[in-house]
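In this view, the complex is presented without one of its protein chains, the others remaining in place.
Order of writing sets the labels: A and B. Residues in every chain begin at 1.
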Amino acid sequence: MDGPRGPRPRRILSRGNIMLYGTLIVVAIYYLLPLWVMVMTSLKGMPEIRMGNIFAPPVEITFEPWVKAWAEACTGLNCDGLSRGFWNSVRILVPSVALSIAVASVSGYALSMWRFRGSETFFAILLIGAFIPYQVMLYPIVILLREIGLYGSLWGLVIVHTIFGMPINTLLFRNWFAAIPEELFKAARVDGAGFWGIFLRVLVPMSLPIFTVSAIIQVTGIWNDFLFGVVYTTPANYPMTVQLNNIVNSVQGVKEYNVNMAATLLTGLVPLIVYFASGKLFVRGIAAGAVKG
Amino acid sequence: MAVTDQAAASPVRGASAAPLRRPMRLFRNLSAKIATLPMILTATVIFVGCTGWTVVHSFTSSRLLPRLDFVGLDQYDRLWSTPKWYVAIQNLAVFGVLSLIFSLVIGFVLAALLDRKVRGEDVFRTIFLYPFALSFVVTGLVWQWLLNPELGIQGVVRDLGWTSFTFDPLYNRDLVIYGLLIAALWQGTGLVMCIMLAGLRSVDDEIWKAARVDGIPTWKTYTHVIIPMMRPVFVTALVLIASGIVKVYDLVVAMTQGGPGGASEVPAKYVMDAMFGAQNLGQGFAASTMMLLSVVIILIPWAYLEFGGRRRG
């Protein structure tokens, strides 16, 4: 399942090959261009930006915008840049990712191997829920959280992230587990393993790729979230994206594109690193999770 | 996607559910039920409950705060007599159809190219996929910057000597939606490509061999054999893209704020503007109910077919 399966191209410098690599390289440039511009802009001073070509590398490299974005840019009265929100984001991220993956994996497992009356219906509702703009549920969820006494706490936010991550992740896990050979399941049953035994001892150890995919999706989504972070917590817990929003949206005179870009890159760093580090596992997970079943 | 026809995509999984169900009916299913309780609660309380709450409140005159002060269909009358709403639907239709087509086509072509034993496949794949890690706000910001008439692409080309070159989609009412499309495709096609690639990898090598033996040209093998086999993959991609399209909001706000002059309004933004800008919750709820209704109209027959089909099988 891992190796490329397409027809094998014959010669290295055939016309087809030149077309193939030519196309890929052109497309790759289109995808890389914004990243290139972001990095270059973040390394220039404002005068150079105003006169210059946005694609040109900086004449004079300055790390000032990065320093400013990380430690000096102002959010209202707090002029300590993104650093203020970084640890908040981490504190939100870790429990949210852990809880949402735990819930989604168990649900996906039950849905694929232990179906019961109505389980498919609940699942269908969940999937349709993925289409509802979540702004619509903002207020009712505020009221719900108030009633259970979790409004404004970190755990309230963790629950919200778990809820909105559930459709896609449950789907991925359900499909992954459904693709696991039945014999394995039967053998475990014969050995006397129950619902949790099979899950923890047999399935989890062999499901690293899908856990990776789920983790990537959740890390990306939760790290990039602004709305929930700001609506369901208090300033003490505001995530990094709130500072990003404030830096990007509050113009002090001229738009400081270099600081904006540096702030953007800094904020995007965590999901980007997760992506680059996970590499092949992601594709393998997607292959099994999204395609099968 | 889960609910699609299995046989075509993978022969691996048998009908695991049906035979297993009998021996462990009450007992074990109890732990399954307990384990899925969070999901059941989410589905019923959040997705059904909160949606119901929204629908009910769309018949009220709620302004700043939700209140049960019923006014019948007033909010809907108002909705369907607002020019901005029509602009929003129209934009969503154009944006939706184009981004569906382009995402699927570009995603498939890139995947097919990468599937041809390309050197450095990992590098290309990473390049195509990385924008997906960035939020729409960031995407919007970068593209707003690239499309800035003075400093962006237009400015650069003009500096090179082509002074009449004009490319400022974000400031042109007729083109603004395509400006959004360029950015949206940049962000989202990588994932579609990944899914397609995974689908192509699951195609049996024997099929390629057979096609080659029969002398079928490569492109024809793709269009006549491979693509029909990949139906479930396309459905997965379709659902993922579509759910993103319906909700498109952040990107618009980050890039154009609905402008110029309301030319890039979309329904989700209409909802947000009504709820929080105009402080007319009832109107926002009515608009979101209409959005929901159209989603349901599209999804229910599909879900029925898929689930119904399985039960019969």
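Throughout what follows, contacts are C-beta pairs under 8 Å (C-beta built on N, C-alpha and C of every residue); 3 or more make two chains touch, one makes a residue touch a chain.
We take it that contacts and distances are computed from a predicted model.
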Identity of the absent chain, which is to be given by its UniProt protein name, from "Aldehyde dehydrogenase family protein", "Phosphate transport system permease protein PstA", "Thioesterase domain-containing protein" or "Probable sugar-binding periplasmic protein": "Probable sugar-binding periplasmic protein"
Absent-chain contact - pick from A:56, A:71, A:143 or A:184: A:143
Chain A residues touching the omitted chain (full complex): 74-78, 138-139, 142-143, 145-146, 151-152, 230-232, 234-236, 242, 245-255
Touch list for chain B against the chain that is not drawn: 63-65, 83-84, 148-150, 168, 171, 173, 256-263, 272-280, 283
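Please note the rule applied: only the chains that are shown with their structure count from here on.
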In the complex with chain B, residue positions of chain A that touch it: 1-9, 20-21, 23-24, 27-28, 30-35, 37-38, 41, 49-50, 53-55, 103, 106-107, 109-116, 119-120, 122-137, 139-141, 144, 162-163, 166, 170-171, 174-175, 178-182, 185, 194-196, 220, 224, 226, 241, 244-245, 248, 257, 260-261, 264, 267-268, 271-272, 274-276, 279-280, 282-283, 286-288, 290-293
Footprint of chain A on chain B - complex, ascending: 1-4, 6, 9-10, 12-14, 16-17, 20-21, 24, 28-29, 31-33, 35-36, 38-40, 42-51, 53-54, 66, 110, 112-118, 121-122, 124-135, 137-138, 141-143, 145-146, 151-152, 155-156, 159, 186, 190, 194-195, 197-203, 205, 208, 212, 218, 232-233, 236, 239-240, 242-243, 246-247, 249, 268, 271-272, 275, 281, 284-285, 288, 291-292, 295-296, 299, 303, 307
